[in-house]
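One structure is given below, represented as structure tokens, and several questions about it will come after.
Showing chain A:
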Amino acid sequence: MSGLEVNGLNKSFGGLTVCKDVTFELGPGDRKALIGPNGAGKTTLANLITGIAPPSSGTIRLDGRDLRGLREPQRVRAGIAKTFQITTLFKRLTVRENIRLGVSERKRQGLKLLRRADGDRATEAEVAELMHQFRLTRHADTTVENLAYGQQRLIEMALTLALHPRILILDEPAAGVPTSENHLIVEAIERLPKDLAVLIIEHDMQLVFKVARSIIVLVNGAILTEGTPREISRDRQVRDLYLGAGHG
Partner candidate 1 sequence: MSPNPRRLVPDLVILAAAVGLFFVFPYDLAFLTRILIMVVFVLSLDLVLGYAGIATLGHAAMYGTGAYAAGLFAIHVSADPLLGLAAGAVAGAAIAAVSGLIMMRAHGLTLLMLSIAVAQVLQEVANKARPVTGGADGLRGIRMEPVLGIWEFDFIGRTGYWYAFTVMALVLVMLKVVVASPFGLSARGIHESPARMRAIGTPVYARLVAIYTLAGGIAGVAGALAAQVTSLVSLEVYSFEHSAEAVIMLVLGGTGRLYGAVLGVALFMTVEHLAAAVDPFNWLFIIGALVLGVVFFVPAGLMGVPGALARLGRGR
Partner candidate 2 sequence: MGTILNILVDGVAYGMILFMISVGLSVTMGLMRVINLAHGGFAMLGGAFVHYFGAVLGLPFVAAAAVAIALVVLLSVPMERVLYRSIYRMGELQQVLATIGITFLMIASVNLWLGSSLLPIRLPDSWTGIVDLGFRSLPMHRLIVICVGLAIMAALYLLVEGTRFGIRLRAAVDNRATASALGIDTGRVFALTFGLGAGLAALGGILGAELLPIDAYYPLRYMVLFLIVVAVGGMGSIAGSFLAALALGILQQAVLYLVPDFGTIFFFCCVIALLALRPQGLSGRV
């Protein structure tokens, strides 16, 4: 099949199991959210998919191809990209340079020594397009460290999208963003390419219910249930375990 297939994934550190027999699929156009209380293993799962950590057992396939043994940069090139929970942008580079870096590294121009980084017309057009899409054009030549947090989250997404992923993992895209700016993030997610497969890891239930069409609930490293937002909001188990505890 096309898209991401995660099958029977396990991960343990020492005696502690942080990921238990996780199985799910993520196809083109999907908007799936991964929710669960703190310590449920959401970030671990994301790290297993992006290749930062190897699983103890189980398989991850992209378009039917087993990703075992591929490290982070290779998986990025295969089409899996992830935004960071805490921004690790290139703080002293401008917005334009940040995104340009994403585009030029995707195009494998990183070893080109003798032409200007801003001299490739196709690259510049793409950078401009991404800045436009995320409403960043106004800040193009501002260094990232001088921008508000909400804006940095948008750059984060633009930079990741510059890698032309087919699977996009958004790790807490609204973390640290003031509630008043949350709509910026929601709008940005809604404007993502329609055929992109998106997995959103998020705490903020309101945001999840706005953007996700399907929700996976993770508890203690295992999938508790998966369903549409409507099903999840009515699920008694989820209410007790997660929503009840979190919003009680």
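The criterion applied here is as follows: contacts are C-beta pairs under 8 Å (C-beta built on N, C-alpha and C of every residue); 3 or more make two chains touch, one makes a residue touch a chain; residues count from 1.
Here is how the candidates were picked: all candidates are chains of the complex that A comes from, given by their letters.
Quick caveat: nothing in here was measured; it's all calculated off a predicted structure.
Between chain A and the candidates 1 or 2, a touch occurs in this complex only for 1. By the touch rule above, chain A contacts candidate 1 in their complex via residues 50, 72-74, 76-77, 81-82, 84, 88-93, 97, 100-102, 104-106, 109-119, 159-160, 162-163.
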